[in-house]
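With one protein chain held back, the other chains of the complex are shown just where they sit.
Note that the chains are named A, B and C in the order they appear, and that numbering of residues resets to 1 at the start of each chain.
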Amino acid sequence: MTATEYPDPDQAVAGIADGATVAIGGFGSAGQPVELIDALRRSGPRELTVVSNNAGNGDFGLAALLAAGRVRKVICSFPRQSDSYVFDELYRSGRIELEVVPQGNLAERLRAAGAGIGAFFCPTGVGTALAEGKEQRTIDGRDYLLEYPIRADVALIKAHRADRMGNLVYRKTARNFGPVMATAARITVAQVGQILEAGAIDPEAVVTPGIFVDRLVTV
Amino acid sequence: MTATEYPDPDQAVAGIADGATVAIGGFGSAGQPVELIDALRRSGPRELTVVSNNAGNGDFGLAALLAAGRVRKVICSFPRQSDSYVFDELYRSGRIELEVVPQGNLAERLRAAGAGIGAFFCPTGVGTALAEGKEQRTIDGRDYLLEYPIRADVALIKAHRADRMGNLVYRKTARNFGPVMATAARITVAQVGQILEAGAIDPEAVVTPGIFVDRLVTV
Amino acid sequence: MGLSKDELAAAVARDIPAGAYVNLGIGQPTTVADNLHPESGVVLHTENGMLGMGRAAVGEEIDPDLINAGKIAVTEPPGAAYFHHADSFAMMRGGHLDVCVLGAFQVSARGDLANWHTGEPGAIPAVGGAMDLAIGAKQVFVMMSLFTRDGRPKLVPECGYPLTGRRCVNRVYTECAVFEIEADGVRVRETYGISLTELRDRLEVDLS
Partner (left out) sequence: MGLSKDELAAAVARDIPAGAYVNLGIGQPTTVADNLHPESGVVLHTENGMLGMGRAAVGEEIDPDLINAGKIAVTEPPGAAYFHHADSFAMMRGGHLDVCVLGAFQVSARGDLANWHTGEPGAIPAVGGAMDLAIGAKQVFVMMSLFTRDGRPKLVPECGYPLTGRRCVNRVYTECAVFEIEADGVRVRETYGISLTELRDRLEVDLS
């Protein structure tokens, strides 16, 4: 169904249940939907599984959500950063679960969820510790591991602009995971700088077509 | 390696060997790289396998290549059209081989080739005649068939404009298979209306980044 | 008695929710578009790479680069978006379309669909996007005449023609009746100028 505009982030994230899997866009701070994450933290669901490339920077946005004790598990490629002290402390004290996924698999598994792919054979990680427990197969002389989709209940993403059809464009490398996460979630919430009239975004330059966007909010 | 500009289509398609697999863009006539196909026909390789959505219209472009007896096999989703008489005649007289692939599988198998995916489980075609001989698996209660990549030696595609970095933009629904075929081929040849200076295409609106384009020619 | 083709298209259009993303198959399903009111906000998908597809183009609007899946020239209303074929079919196969409307040779009581191939020896097989459409949308509506020209039913216990997809049809619109394909059987939702008894007589399918 076409996207609905919400007056503020709190209303845009309403209804996310305890235990939900939430995909959160961003690569470090670039593209991180901080206002939506803050609203999610205020709205109070617990025991969340967060799918995101990193596990929070400093004490804002995703890090603040972790600090508030709302997250049971993080699925990410790179939790450890110079300023990931909130996650580090939770992890070392055994208060958060971590699933480390190679960055390309994270992106491709989200894409697979959005594209109806049941599983795919991928060359990344063969012969490494991350191959443990995975089905391996040799195809045309090359070894692959079988990887499964990552589906999310909700995706929180940040885009540059939307039009009223929900079509999105992003800004530079802040695009990163937003477009794939939008396809992988049952409900995609996008915070944008501006919502324009239909027709104001060049149809050739749309990155996320409106079909993948359920809720829009200007921040 | 960055794209090379060629003075004419004949030089742009030089060196395609007998027996090559050639992916040819287009959906019907939209996006069909007619000038490149004509040059390929003039250059003379035989026993080609052509991967394309259709099997030619009228007696130009792809249909003319078939009529010239250069194609051993067509891999496509929809050979039969109101004006596909060249293919129809070759097929009925047993002079061309046909592999029918559902359109979504054609696109996704080309994408898989470009993305390094060894194979993928896909829901299309389960329980149909096109499932014969394919590995089937139930994942999370849904049935899937295992599909393999389609790799091409050469892709011939048509885009609207290029810049000197090889970045491409397309025009409306003529985009169709061009972007995925460009990723699936060892050598991608793009015919474009215009080659612009680097920087003349908005980096946010590039559809095919130059890394997927080897040869460029203005027609 | 029975619905005309136009009335049938209108009946399908009435059941498409406001704001839905919809793919209309080639042929008769295309006529549903003419019965959708712009204020319903229904967004049309065409698998050759466009969302927000407009009506058939006329005169100077015709642009060979802007066509639908049936290769008919169409228009680009404000708010459209273009994408490549893999993205377009990912959209479809990933279950993002709300409704897909397809024609059919036959539909079985279990919702199996046969609409791509007559299976005749001389026929050139051509599947196009039919199998992807059949399994992709949240709801698959079939639009067809209930009987062949020589009077044989097309809603059948088992499809005789080669299948396009298994258990994928949710609803069948015909000139005589609308059928819901449910887990426990076929339910007649509406009839047009024919009684349920008469339908039961003419079909070999259990109807409730």
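Descriptive notes on the structure:
Just so it is clear, a contact is a pair of C-beta atoms (placed from the backbone, for glycine too) under 8 Å apart; a residue touches a chain by one contact, two chains touch by 3 or more.
None of the values given here were measured: they were computed from a predicted structure.
Here is the thing to keep in mind: the chain we left out touches A, B in the whole complex. Across A:9, A:125 or A:149, the single residue that touches the chain missing here is A:125. Only one of B:52, B:84, B:105 or B:167 touches the chain withheld from this view, namely B:167.
Note that of A:1, A:30, A:198 or A:219, the residue touching the chain absent from this view is A:30. Although one chain is not drawn, the whole complex shows that of A:6, A:91 or A:148 it is A:91 that touches it.
One chain of the complex is left out; on chain B, the residues touching it are 1-2, 111, 113-117, 163-165, 167, 183, 197-199, 203-204, 206, 209-212.
Within chain A, the residues in touch with the undisplayed chain are 27-31, 53, 77-81, 87-88, 91-92, 98, 100-108, 110-111, 122-130, 170-180, 207.
Here is the rule we go by: only the chains that are shown with their structure count from here on.
Here the largest set of C-beta contact pairs joins the chains B-C.
Chain centres here are Cα averages; for chain A and chain C they lie 34 Å apart. Separating the centre of chain A from that of chain B, both taken as means of CA atoms, is a distance of 32 Å.
Contact of a single residue of chain A with at least two other chains is seen at positions 115-117, 203-204.
Residue numbers of chain C whose C-beta contacts span two or more other chains: 50, 76, 82-83, 89-90, 93, 135-136.
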